[in-house]
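Take a look at the structure below.
Here the complex is missing one protein chain, while the rest keep their positions.
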Amino acid sequence: MTRSNSDVSDWWSTSIIDMAPGQIRFRGHPIEELIGNVTFPQMIWLMTRGDLPTPDQARLLECALVAAVDHGPQAPSIAAARMAVTCGLGLNGAMASAVNLLDDVHGGAGEQAVELYTWIDLAVQQGADVQAATAAMIDRWQAERGKFIPGFGHRFHKPEDPRAPRLLSLIEEAAKSGVVSGRFVAIGRATQKELNTRKGQPVPMNIDGATALVYAELGFEGPLARGLFCLSRSVGVIAHAWEQMGQAERNKGPTPPQYRWTYTGENPIHEAQE
Amino acid sequence: MTRSNSDVSDWWSTSIIDMAPGQIRFRGHPIEELIGNVTFPQMIWLMTRGDLPTPDQARLLECALVAAVDHGPQAPSIAAARMAVTCGLGLNGAMASAVNLLDDVHGGAGEQAVELYTWIDLAVQQGADVQAATAAMIDRWQAERGKFIPGFGHRFHKPEDPRAPRLLSLIEEAAKSGVVSGRFVAIGRATQKELNTRKGQPVPMNIDGATALVYAELGFEGPLARGLFCLSRSVGVIAHAWEQMGQAERNKGPTPPQYRWTYTGENPIHEAQE
Amino acid sequence: MTRSNSDVSDWWSTSIIDMAPGQIRFRGHPIEELIGNVTFPQMIWLMTRGDLPTPDQARLLECALVAAVDHGPQAPSIAAARMAVTCGLGLNGAMASAVNLLDDVHGGAGEQAVELYTWIDLAVQQGADVQAATAAMIDRWQAERGKFIPGFGHRFHKPEDPRAPRLLSLIEEAAKSGVVSGRFVAIGRATQKELNTRKGQPVPMNIDGATALVYAELGFEGPLARGLFCLSRSVGVIAHAWEQMGQAERNKGPTPPQYRWTYTGENPIHEAQE
Partner (left out) sequence: MTRSNSDVSDWWSTSIIDMAPGQIRFRGHPIEELIGNVTFPQMIWLMTRGDLPTPDQARLLECALVAAVDHGPQAPSIAAARMAVTCGLGLNGAMASAVNLLDDVHGGAGEQAVELYTWIDLAVQQGADVQAATAAMIDRWQAERGKFIPGFGHRFHKPEDPRAPRLLSLIEEAAKSGVVSGRFVAIGRATQKELNTRKGQPVPMNIDGATALVYAELGFEGPLARGLFCLSRSVGVIAHAWEQMGQAERNKGPTPPQYRWTYTGENPIHEAQE
C-alpha cells in the first residue's frame, strides 16, 4: 500500500505481511483464518517460503524442528542462556545471548551440510554418478572450506548421535511415499559411505547432517536452514533459562569459582597458602 | 549422573535433559521416541513444563504461537533483524539482535498481562467478585507499575487487533469443552468491561492480552510466556531477515538516507545549498 | 538540518551529531578539531554529556574506566565472550553477547550504587545529617529493592577488592583540590560505616561502589553509569575474546566436557560403566 512520499513507504518492502487498521494478512492469508487452522510448522513454512506446505511436508519439517531442540548445559549457547538469567536478564535477553552463539561453528554445521549436499546434487543433476560426485565435492569442501566435513561424526555420541537414525528413517519413509524426491537421501548415504572409507571407521551422520537432509529435501536453502535450527534450539534455550530462573543463583560463572583459571602470563601472584 | 569431582558435575544441574554417549532423554523420554511422534508445540510444552500436554492443550498453545509471529517492518525487532542482515549477519545474529529488543515495552506486554490476570485470579480465589477484583487490581497495577494496562488497546489497529477476537473464540471453545477452566476468560472479559467503562470507549483486547489469556489458562507463568512470545515472534524475524538477505542492500539504515535527522544541538552546520 | 517531509527528518532527533557531506560535528565541534586534541575520556564525556570536561575531571573519569576493565574468565560476561569466538563469532559478536550479560545483577551494581548514593544525597540536601540519611536510605533500599546493598562486599576478594581503596584515594585527592565537591565521598564513608556496624564486621566497598562514587561526584546518572561500566568492561571482553581466538578451540563449553552435569529429572539413563 502506498502513501505520499512513496520513497519512505518503499524503504521497507516485503511480500510477507500486509496490514491496515484492523487487518493483517500473512502471504495473502488473513491472520484470523490461519489461527487454529494451520500448525506452527505450517506457519513457519508459510512465513519463510511464501506458500503453504502439504500436511506431509509440514510433518517432516516438524520432525527436524523437534529433533534439534537441545543438547544440554555443556553447549555454549545453553550455558550462555543459563548464565544470562543469573545476571538479571529475562528470557528474551537470555535467548538473544544464546542464539547469537549459534554461529558458523556451533549452529552453522546444518547450513554447511545443506551447502555440501547441494554441491553434490548440482553435479548429479549435470550427469555425474552420485558416489563420484560425492567424493569430488568432499575434496572441494576440504580445499576451500577446511578439513571438517559438516554433518558427520560427533565428539560425544558414540557409536552415534541417537537423533540421526530416527530422522533418516522418517526421511526415507517420506521419500518412499513420494513426499520428497529422495535424491538427497541418496547423497546422504553416499557421503556416509565415502567418509567411512576415507576414515577407515564409521563417521556416523549427526543431527546437523540429518536435519540438513530434511531441509534439503524440503527445499530450504542453507542460510534459512540455519535460521530454522535457531528456532528449534531456542526451545531448549528457553527451557534451560526458565529452569535456571528458579535456581536463584546470582552471577553464575562457567565453573565453580574455586577452580578459577590457569594464569600463563608474567609476574604471577604467589599466594601464601593453597 | 555423577563423575568424580561431583562439585564440578553439580555446577550445572537440570531436570530437562540427560545424556550419555549415544543416548539423549528429554524429561525422561528418549529423543528417538519423540521425533515424529510429538508435535513441535507438544515438544515446547514438554521441554518448558516437564510433562506432555494433551492434544487439545497443545493445539491451544499452537494457536497462540501461530498468532504472534509478526507485525511487520515497523516493529523495532523486525527492523533490527532486516538491518542486521544488510550489515553482514547471518540469521542467528539477526535473530539475536531482534529478540533482544522484545523487552519490557516491546515483548513484555504479554508477560505483564499474565501477571495482571494472575493478581485478579488470586483475589477471586480468595473470594472476591471477579468484576470487583478486576477493578481493584487495575488500580493496583497503575499505582505500582504505571499507567499502561498491558494487553488492551492498540496504536494501529482500529477498531481492534484482528488476532484477538479469533484467539478469544478459540479459548472460549476450549473452556466449553473443559480443556481449560475458563476462569481467565472471565477475567479477560471483566478487564475488557472495566477498561471500556473507565475510558468511556472501547479499549479492545490486543494480541498480548489474548495470548496472555491462553498462557494463563494453560498454566504458563508470566516470564515463561515472554519466552513463548519470543519463540513465536522469531518466526517473523527469520522470515523477514531471510527475505532481506535476498534484497542485496548494504548497511541499510532506518529511513532513506536523504532524510537524515533533525539536529537540535549547538553550532549547527549551515549547508551551502539545500 | 531539515529536508522536505520534515516528519521523516524529525523522526530521529539528536543534539549529539550534525552532518553534511564532508562535515561532521559532535556537540557542535568539527570532528577534525577533536581528533588528536581531546583524550578518549574527554570524548566520552563530550558525547554523553554534551560539554567538554576539564582535564582534571577527565582524568578522574579515566581512573574509573581503567579500574573496571576485567575480572577474569569466571565472570559470566567474559566466559560468554570466550565461548562466542569458539563458536565462530568475531569480536563484535563476542562483545555483543558479553555486554548483554552486564545486566541488573552483573553490571547493574554500579548503577544501583549511584542510585542509592543519590537518595542519600537528596536527603542531605534537604537538611538531614549524612549518617542518619544513610541509615534511612539503606532501610528504604532493602524495603523496596531487596536485601543486597549495591557496591559493598565481595564474594571473592578478602579482605577487600583491591581496586576500591586506590579509587577512593584518587577521588579524595580530587575532592581536596576542588575538582569534585566531595559530598559523595562523605556519603560513601557513611555507607561503609553503617554497613560495617549492621553486619558486625567489615563489608568493604567494592569496584562498583567505588566507580559509582566517581560517577556520582562527576554528575553521571545511574543508567549512564551502567553504560560507562559496559564501555570499561568491553576492554576486558575484547582482550579475552582476542586471546581465545588464538587458542583454536571449537564450540568450547563452560566446563571440561567429561564432567557433564547433574541430571535431576525423571527416568535417568543408567550407563553400563562409570
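The chains carry the letters A, B and C, assigned in the order they are written, with residues numbered from 1 in each.
Criterion: a residue touches a chain if its C-beta (ideal position, glycine included) is under 8 Å from a C-beta of that chain, and two chains touch if they have at least 3 such contacts.
Quick caveat: nothing in here was measured; it's all calculated off a predicted structure.
Taking every chain of the complex into account, the absent chain touches A, B, C.
Shown as candidates are B:Ala20, B:Met47 or B:Leu89; the residue that touches the absent chain is B:Leu89. Checked against the full complex, the candidates C:Pro53, C:Gly88, C:Gly188 or C:Gly236 give a single residue touching the omitted chain, namely C:Gly236. The chain not shown here is touched by just one of C:Gln57, C:Thr134 or C:Thr255, and that residue is C:Thr255. Across the interface with the omitted chain, chain B contributes residues 5, 8, 72-77, 79-80, 83-84, 86-89, 93, 96-97, 100-108, 155-156, 250-255, 257, 260-261.
In the full complex, chain C contacts the hidden chain through residues 7-8, 11-17, 19, 21-24, 26, 30-32, 34-36, 38-41, 43-44, 47-48, 59, 62-63, 65-67, 69-74, 79, 82, 90-93, 95-97, 99-103, 107-108, 111, 156-163, 165-167, 170, 223-224, 226-228, 230-231, 234-236, 238-243, 245, 247, 255-256, 259.
Residues 1-3, 5-6, 8-20, 23, 25, 27-29, 50, 93, 96-97, 100, 254-256, 258-269, 271, 274 of chain A touch the missing chain (whole complex, contact as defined above).
The rule is simple: only the chains that are shown with their structure count from here on.
Judged by shared residue numbers over all numbers used at their interface, chain B and chain C contact each other through mostly the same positions, with over half in common. Our note on geometry: chain A versus chain C, Cα centroid distance of 35 Å, whole angstroms. Averaged C-alpha coordinates put the centre of chain B at 30 Å from the centre of chain C. Looking at chain B, residues 8, 11-17, 19, 23, 93, 96-97, 100, 255-256, 259 sit in touch with two or more other chains.
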